[in-house]
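Showing subunit A:
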Amino acid sequence: MSTLRIFNGRIIDPANGRDEKAELWIRDGVIIETPADGAKADEEIDAKGRIIAPGLIDIHVHFREPGQSHKETIGTGSQAAAAGGFTSVVCMPNTSPAADNAGTITLIREKAATSSIVNIFTTGAITKGLAGQELAPYNAMVGAGIVALTDDGHCVQNHEVMRRAVEYARMFGLVVLDHCQDYSLVGGGVMNEGEWSLRLGLPGWPRIGEEIIVMRNILLAELCDSPIHCQHISSGGSVRLIREARARGVKISGEVCPHHIALTDDRLQTFDSNYKMNPPLRTERDIEAIIGGIADGTLDILCSDHAPHAKYEKEVELDQAPFGILGLETEFGLFSDILVHKKKAIDINRLIELYTVKPAKLLSLDRGTLSVGAKGDVTLIDPDLEWVYDKEQSPSLSRNTPFHGTEMKGRAVQTIVAGKTVWSL
Partner candidate 1 sequence: MSQEQPETLLVMDADAIRKAIRRIAHEIVERNTDLSRLVIAGIPTRGVEVAKRILDHIEQIEGVRPEFGVVDVAMHRDDLRRRGRLTAVVPTELPVDLDDRVIVLVDDVLFTGRSCRAALDAISSFGRPARVQYAVLVDRGHRELPIRADYVGKNVPTALEEKIRVRFENLDSVPDSVRVVRPVKP
Partner candidate 2 sequence: MSGWTRKDLLGLDELSAEELRIILDTAKAFKGVGERSLKKVPALRGHTMVNFFVEPSTRTRTSFELAAMRLSADVVNISATASSLQKGESLKDTALNLEALRADIIVLRHSSAGASRFLAERLQASIINAGDGAHEHPTQGLLDIFTMIEKRGSLEGAEVAIIGDILFSRVARSNIYALNKLGAKVTLVGPSTLVPKAFEKLGVKVAHRIDDILETADVVNLLRIQHERQRKEYFPGIGEYIKLFGLTKARAERLKPGCLIMHPGPINRGVEIDSDVADGDQSVILEQVTNGLAVRMAVLYLCAGGVGLPS
C-alpha cells in the first residue's frame, strides 16, 4: 500500500464540475477520498498553488514503432508526451507494417508495456494496409485492445468502402477517425492553395479537398447513425459544415492541432519543411473560424498530430519532404497561450475539459477525471508560466518543429501516471 497526497493546489476536474482548493489523494494508483485531517501519506507533492488537473489525453500521435524507430520509439515518444503534460496518448496505425491486424497491435501494446512511461492506447486501421479497399479485421483488433479505427495519413476514397466501415464499426461501438483528404482534388499539393502557393509556385492543397470529405463523413454518420470524428481540421469551411451537422444531431466531431491556429501559409516562403504538414497551414480567416469553432463547442478535441521525422528526411527539397511536425511538448502551451491568454476564446477550465473528459468520452477511455475510483493520472499545470520551447532539450528522437524558440504562456509542470511522477519541470 502506497499513498500520495497532492496539496496546496486548485483542483479543476471538468468531468465533475469541480474547481476548488483541495487536496488530491491517490492510493495504489487509484484516486481515493481525502482522508480526515491529520492523515499521513507515504509521498507528498506541494502543488504550490497550481492547478491539479486530470492527466491530459492526446488522441492523435505517431510513435513510429514498429518500423521507423529512427524517428521515434514508443519509449521516446512517451517521454515527449510526459514532458508535455500528457498521461495518455492514442497512437495512429500508420506504422510499418501498419496496425491493421491483431498481431501488430499486440506487438505495439507489449512494446508499450515495457518501454512507455505514459498510457498508450492503440487504434486499428479502417482498411487493410491503409489502402482504402478492404476492411481490416475489426473483431480481432478489438480483441487486441484498439480504442478506435482510423487510416490516418490516408483517407478512404471509395465512399462505399467508407460507408460499410462505419456500419461495421457500429457493431463494436468503435468511433471512426478520419483524415479528411480527397485525393483527386489535392493531387500533389504541398501547401494551402492560395496567394502564397501561387507566389511560390508550389502545388496547392485546396480547402475543398478537406471540406468535401468532411461533408461526406457528415452524410455517412447521419446515414449510419454512428460517430465519425474528423481529424486535424484546417479549413474554416469544415468548421461551418460540422457546426451545422451537429446542430442537426449528427454524430460528427472534429479536432484541432495547435499549428493550424498558430501559423499561416506565408511561413512557407522560406521553403522550410518544418512548416509542411498535412493538412497544410492555411490563413488568418481559417484560424478565426477554427477558434470560433472551439469557442462555441463545434470542435471539442485538441491534439498534436505529433509526427516525428529524422533531420535527413526533412532536410530535402520541400515538395519531397515528408509532412508533419513534433507536437506533444508544445501543444498545451500553444493552446493555452492562444486560446486562453491571447484570444480569450475559452478559459483554462474549458481547455482542461477539451484535453481530458472530451477525448475520454469520445473514445470511451477510462481516463480524464479525478473522480474517486478513477486512475491516478494527474497533470499539474501552471496556467500563467511564461516559457520558451527549446527543441534541443526534447526527449523525442526527432527535431522537426517550427516552434523552437517560441514564447508561450501556460505549461504543464508535472506529470503523474497512476500515482507516480513520470516527469516534472
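In picking the candidates, the idea was that all candidates are chains of the complex that A comes from, given by their letters.
Assume a residue touches a chain if its C-beta (ideal position, glycine included) is under 8 Å from a C-beta of that chain, and two chains touch if they have at least 3 such contacts; residues count from 1.
The structure displayed is predicted, hence computed values, not measured ones.
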{"item": "Of the listed candidates 1 or 2, the one touching subunit A in this complex", "value": "2"}
{"item": "Interfacial residue positions of subunit A with respect to candidate 2 in the complex", "value": "194-195, 198-202, 270-271, 312, 315-320"}
